[in-house]
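Note that one protein chain of the assembly has been removed; the remaining protein chains are unaltered in position.
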Amino acid sequence: MGAVTGAPPLAAEDDLRRDRSGHLRGRTVLDRCIGWLLPLLFLVAIAPILDLVYWVASRALPTFTLSIITTNPSGAAGGLLSPIVGSLEILLLATLVAIALGFFGGLATAEYLDEETAGAIRVTANVMVGIPSIILGLFGFIVFVKYFGWGASLAAAGVTLGIFMTPYVYRATDLAYLSVPPHIREAAVGSGATPLQYLFRVATPIAFPSVLTGIFLAMAIGVGETAPILLATTPVAIPPLSLFQPASALPLYIWSGFENGLILPVAIHRAFQAAFLLLVIVVGLNVLVRIIAARSRRRLEGLFQ
Amino acid sequence: MSQPPVAGPAGGRQPLPFLARLRAGIARWWPYVPALLPLALTLAIVDSLIGASRLQNFGAGFFGFIITDYGILIFVVGSFLTSVPALVIAMLVGLGIAIASTTYLPRFLSEWLDPFVDLLAGIPSIVYGLWGFLIVAPFFGHDIFPTVAPALAWIPGFHPSFNSPSLEGTGLALGIIILTLMILPITTLLMRDALRSVPRDLWESGLALGATRWEVARHVAIPYAKRGIWGAAFLGFGRAMGETVAVYFVIDQTARLPTNIYAPTSTMASLIVSSIAQNLAGTDLHFLAEMALVLLAITLVVNVAGRWMIRRTFTDVAGL
Partner (left out) sequence: MTAESGAMTTPVVAVDGVSVRTRDRTILDKISLDFSARSLTAVVGPSGCGKTTFIRTLNRMAELTPGLRIQGRVLYLGQDVYDPTVNPVVVRRRMGMVFQRPTVFPASVFENAAFGLRLVRASEEEIDAAVTEALQRAGLWDEVHSHLDGPALALSGGQQQRLCIARALAVRPKVLLLDEPTSALDPAATQRVEATLQHLKEEIVVILVTHNVGQAARVSDRVAFLHSGHLVEVGATADMLERPREKLTEQFITGRFE
């Protein structure tokens, strides 16, 4: 042991410090360079967004007053009350529609269909996610505004956005019930639970947090969408009094600001303030989702061991 | 999952009373009704668009539909001209980020940075559009394009001779840039998942053969994750083609083919949205429905292909 001193010189092929191939240095240097360069690409993704957040905040906040969220728009000026209320109303209606259309499908796919059928049906939901939102907007216009004769209204916008959000809720539900560990199902059925008892007392409590996060994610995506509601309602200055009156929304407010040229400083400020509120809602929902997911994961950890 | 048991003997020697058979039938078949809703809604969308179109345009008048002065071809070309370059950039950058995250960065850093990138996928299109139009466009128009354009003028399509870079900076180039930023989180996320699915053993056996981390990523991980990477490309492309509002804000919506990379142009999606802005008239709706059908056909094909590539999907973080 330790016979390094006075050892005979090593043959080149045995010397760890001399590489036979001679390319070693180049390969190592390439690896190091790539190891430094690739992480910098994170900046390419993140830096523009930091710039976006900076500009939106710096244009929105200095002139932000409480009256902006308590008064309705008037011309290019005024507040953002009707877009805020409208966004929330449309989102509420859309969420109800998406749950009604998506939840049971996801549940049925995860719990009541055989594996192969479920796999095929899942593909259809995944493909529906890929339909461009502008096409859903056109669909909503053709069907709800024109064919059903609802006109530009809260109802048309909410239902169209709800259909847009449906596959997201569907997939979240499917995934949530699918993630109930099989041994728990076997234990429940083995101890004599009826299918309904299993569903309500065992599976749903386990799956519920994931369904909830899925719904919140769908809301986070839905609230920022412009295209599905663009044709279904119009940006009006007052909140609607019934389902069949038009409702404004934050994205629509920005949209109409753009269409009017965004020339007046006050119009630019309002547009950025609407964008800022949208960002706050979207990021807030995403953070909420992560908190729920983390908490439920901790709560459920015992089940998966 | 298991099916609910069907009441009654399998042989069916005694015909069951009607109500019992009805109950058994409902128990057997009800799950299909809600489960098939997404498919039904997709078909309803297709049906409504066909109903609103004049389908004869797909028959004898098809060529007129494509190339007449108010034809669809320039918008298809416009869509590809924005989506393809955006996709190429987003795939390259995304692959780099995915490799950095799975190979090079220490665990705590990637755990911190990855959710950040995922969050970017959730930023509303209209916010990108507003920022692109009011902040990025003037910056590019005043500061970037005037400097960069002469240096790049030798590249075909980069010569700003037909109309010099507009001071607003809006046009094809900015459309590509904004589109790239918008699809980057999705391609990154999907490729990261694909690379994560490479078994740890496989990484290690590459390293154990004396490969560097880069060589393992390049020669082992990427070939292994090839399907997932292709899937990311398809889904990212579908996203890019369907992206509407942000592109409309920065592309200087003009219904003509771009003469160079700084020129205004139009995509299929941005044309639909701009027609909305000009209050749809009856004939316009037919045309828009037809174009929407073309756009829908392209995105559906691309999405089916992408989903087929990534069988093991379900990355719900960004609601993909």
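Residue numbering begins at 1 within each chain, and the chains themselves are lettered A and B in the order written.
In this section, contacts are C-beta pairs under 8 Å (C-beta built on N, C-alpha and C of every residue); 3 or more make two chains touch, one makes a residue touch a chain.
It should be emphasised that the depicted structure is a prediction, and the values quoted were computed from it without experimental measurement.
Enquirer: For the chain left out of this view, which of B:72, B:211 or B:246 touches it?
Expert: In the complete complex, the chain left out is touched by residue B:211.
Enquirer: Based on the whole complex, identify which of A:28, A:58, A:194 or A:260 touches the chain you can't see.
Expert: Once the missing chain is taken into account, the touching residue is A:28.
Enquirer: For the chain that's not shown, point to the residue among B:49, B:220, B:276 or B:309 touching it.
Expert: B:220
Enquirer: Mind listing the subunit A residues that contact the chain we can't see here?
Expert: Output for subunit A: 1-4, 7-11, 14-17, 19-21, 23-24, 27-28.
Enquirer: What is the set of subunit B residues that contact the non-displayed chain in the whole complex?
Expert: Looking at subunit B, the ones touching the missing chain are residues 106-107, 199, 201-202, 204-212, 215, 219-220, 223-224, 226.
We adopt the following convention: only the chains that are shown with their structure count from here on.
Enquirer: Counting only Cα atoms for the centres, state how far subunit A is from subunit B in Å.
Expert: 15
Enquirer: Along subunit B, where are the residues that touch subunit A in the complex?
Expert: 1-4, 30-39, 41-42, 44-45, 48-49, 51-52, 93, 96-97, 99-100, 103-105, 109, 113, 115-117, 119-120, 122-131, 133-135, 181, 184-185, 188, 212-215, 235, 238-239, 241-245, 249, 269, 272-273, 276-277, 280, 285, 288-289, 292, 295-296, 299-300, 302-304, 306-308, 313-314, 316, 319-320
Enquirer: Over in the complex, which subunit A residues touch subunit B? Could you list them?
Expert: Subunit A residues touching subunit B: 27-28, 30-31, 34-35, 37-39, 41-42, 44-46, 48-49, 51-52, 55-56, 59, 101-102, 104-105, 107-115, 118, 121, 123-139, 141-143, 147, 163, 166-168, 170-172, 175, 195, 214, 217-218, 220-221, 223-227, 230-231, 251, 254-255, 258-259, 262, 268, 271-272, 275, 278-279, 282-283, 286, 290.
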